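A short write-up of the structure that comes next.
A protein chain is absent from this complex, but the other protein chains hold their places.
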Amino acid sequence: MKDIVSDVPAIPIVSHEKPDGTRWTLKEKLWLGLSPAEYRAQFFRNPVNWLLIGIFAVGIPIILQRYIFGLASVTHASNDYPWGLFLGFGLFGMVPLSASGFMLGTTVEIFGRKDFHPIERLALLNGLLGYFFAVIYLEVDLGMPWRLPYPMFVSLGPAAVLFLVAWHVATYLSVQIAELVPAFCEWYGWLKGKRFIRSIILGLTIAGIILSTLHQGALGALFTYAPGKVHPLWYSDAFQWIHFFCSSIFAGLSMLIVSSSICKYFMRWRCDDTFLGSVDRLTLGLAKGCSYAMITYLVIKIVAVAHDNEYAYLLTGWGQYYLLELGIGVVLPMFLFAYGVKHARVGLVRFAAVISVLGIIWNRINTAMITFNWNLYQEIPHWKEVWITITIYALYFITYRFILYRLPILYEWQGEK
Amino acid sequence: MLTRKHLAQAALTLAVGALLSWPGPGRTMDISDAPESIEIDSLSELYGPVAFDHLMHTDMVRCAECHHHTTGTGPASPFCGRCHEGTEEAETVACTDCHPAKRFYAEYLKTLENPELYHIDKPGLKGAYHLNCRGCHAKVGGPTGCQDCHEITKAGEKRFDTGTFAPPAAGRHRPADH
Partner (left out) sequence: MKEKISRRSFFKGGLAGTVAASVMKDGPAKAAHDFQGYPDAMGVIVDLTRCVGCRSCEAACNKEQKLPRPAEPFDDYSVFEHMEHGQKRRTDEAHYTVVNKYELPEIDHPLFRKIQCNHCNEPACLTSCFVNAYTKTPEGAVIYNPKVCVGCRTCMVACPFYIPAFRYSSAFHARIMKCIFCYDTRLKYGKPPACVEACPQEALTFGKRKEILDLAHHRIRENPGKYVDYVYGEHEVGGTSWMYLSSVPFDKLGMDMHLPREPILKFVKDFLAIVPMVLTIWPALFAGIHLLATRKDAMQQQRNDENGEG
């Protein structure tokens, strides 16, 4: 909130030293240099927080209910639809939107495009938190959440696609944490850690690409276990993983555009001039990437339809729904991106990114829930399931904001680096 | 069609516990040798024994309808006739003599592995009774309900959660639904 600035005499903490020359304590850093009363005041002044309080007031009791009385008390407990919103949105939706980390890591560290550096950390954080909260969603959905480490250490089923997802998400989470360690080290004042990470950053980045390619694809490949259950238009033996991987590229970039825009407009006080000065230009750069990825995605979507000879399906109701999804979720933002890049219309690009993000969530929910069991009936999630999904997302939002307020993500640390 | 003469040529021994083996030699059995009624009780557990009115059934169908070729009358089905037409009366004619009570237990399954065995699909005793009796009843309009022939026992009520063991509120079936 911009309002904070008016409460704080100088700009918020950007270095270890206070304006008077003494050092900030860790506690003061955590409180953003505000007194508890000031902090509380700024918290309640923000209407977003009231909304969050409302979400949590209902959501937390329902989450407790889920952990005490079982999934049946908050979902429809469907045996035909084993995966509901927690995975349909939380896992299959959040993971592609978190591809930003490896995309920007690759751009900056591998392709040497240092000009993207100002938003690299935001991309990494967006990636890390997206994955982390995908795991949180998973923990809500798993029947026995306390056994999360079992596939790693207790009972291994290495021939399963989900085994690959589990290992890759776990290792990639570690990689992303490592990639963000420098930001934490600067803020905390522990430079040894940062120097170590710098020395292995190329390895980390390449590991990130490998792991991302495989697990983004693997999420798609999970549906190849149900060849007859997902509607043929959303399913392809050979291309499922490519569809998921390729769409994660523009999903991650679009999410980064959305995220950086929110920062630019609602967290301006926290951004430094480097960020504010370059974000519009970089947004156009990202948009260019998006439109390339989208045209590639469109082509392989069409190739998949041709490969399985599914043209007849396009004439059915499902076919129209499919074309609607592709039209609104991909073709429209693709043209908006292309137009926006050509005419340097950043606002238009931001609007396109929002559509693209929603489009990708729509695609994942279509694959996991709507066209799943297309020959049976449609399961409508229980309202509590919807509310828990929103609650976890609110938690994600708060965590995201908490970190952005503090760590040098949107600004350069002014102290020793 | 079935005539008295046909029926008179044949005799049936359906017995399970009650029936004794045929005493003397001969090509075909005589109706007068058939028992009037038989209590089928060897399998009774969930259901009580069946009081089978054998005489009444001999009035309605040929022996071969139930006893295949074993009474020496020639089988009812032309398929069986391929081998069994004109065969003599068997030493024993009780269902239990050929149809095993433990049809699906390892010991019996082993005997089916004999490559020379043609009758690999011979039903077990319970199957033979029900397929034959109930099968015919369904065709000719005889009783087909479980308890039309044998009464359910306490053990049966327990198994089926019925009678004294019925669920307290036997209302609508509801799988986990909230």
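So that you can tell them apart, the chains are marked A and B in the order they are listed, and the count of residues begins at 1 in each.
In the analysis below, a contact is a pair of C-beta atoms (placed from the backbone, for glycine too) under 8 Å apart; a residue touches a chain by one contact, two chains touch by 3 or more.
Here the structure is a predicted model, which means the values were calculated and not measured.
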Contact with the hidden chain, among A:26, A:48, A:200 or A:226, goes to A:226
Using the definition of touch stated at the top, determine which of A:171, A:296, A:399 or A:414 touches the missing chain.
-> A:171
The listed residue (A:265, A:377 or A:402) that touches the chain absent from the view is A:377
Option touching the unshown chain, where A:100, A:126 or A:240 are the choices | A:240
Chain B, residues in touch with the chain not shown (by the definition above) = 79, 103-107, 109, 112-113, 120-121, 123-124, 126-131, 134, 138, 144, 146, 152, 159-163, 165-167, 169-177
Can you list where chain A touches the absent chain?
-> 66-72, 75, 77, 79-80, 82-83, 106, 109-113, 138, 141-145, 147-148, 150-151, 154-168, 171, 202, 205-206, 209-210, 213-214, 217-218, 220-222, 224-229, 237-238, 240-241, 376-377, 379
